[in-house]
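Structure record follows, encoded as structure tokens.
What you see is the complex with one protein chain gone and the rest in place.
Then we have chain A:
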Amino acid sequence: MAALEAAANRRELSVLTERLNMAKPVSVLRLPKGPDPNSRGFDPRSPRFVALCRTSISSSAASEADPEQLQREQQARSVLRENFLRCLVSMTNKKVQFHMHEKVKVEATFGASDIDVLNFQVSDLQTPIGVQKEALIRCQDVISVTFDV
């Protein structure tokens, strides 16, 4: 009974203190950091990323067993990656055709890709409803890109 009364008194005092704004607000070191407008985050330099992140595509099972095979596989990956990047560079400012899902085929002038290859920046995108002067094409919607070298 006494305990309940004491609790009620404490609560009343607390409510009154708050209402009269007598209570001092808790201090804060800083505000929580908000999103970076230029990136999706997941900083690759963070200790957690460095410790836990595997390469995006694991090496094949055969390579895990044989170091020579691993070397060859790694070399092949480097070649393929370099070719891909060179393709992106040579496409710059050229007219390209995107083959996309739902049988969509559109032409545009290729501008650039973002670092994660999530979006392609294009100009003069020819669409069935008109020409879009500037547009971003979502990469996961693209099946293939065709252009004259």
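Definition applied: a residue touches a chain if its C-beta (ideal position, glycine included) is under 8 Å from a C-beta of that chain, and two chains touch if they have at least 3 such contacts; residues count from 1.
Methods note: contacts and distances are computed from a predicted model.
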item	value
Omitted chain, identified by the protein name its UniProt record gives, among "Acyl-coenzyme A thioesterase 4", "Serine-threonine kinase receptor-associated protein", "Clathrin adaptor mu subunit" or "BHLH domain-containing protein"	"Serine-threonine kinase receptor-associated protein"
Listed residues A:52, A:65 or A:129, member touching the removed chain	A:52
Sole contact to the chain not displayed, among A:1, A:29, A:129 or A:149	A:29
Hidden partner chain, residues of chain A it touches	4, 7, 11, 13-14, 17-18, 21, 23-36, 40-44, 46-49, 52-53, 56, 118, 140
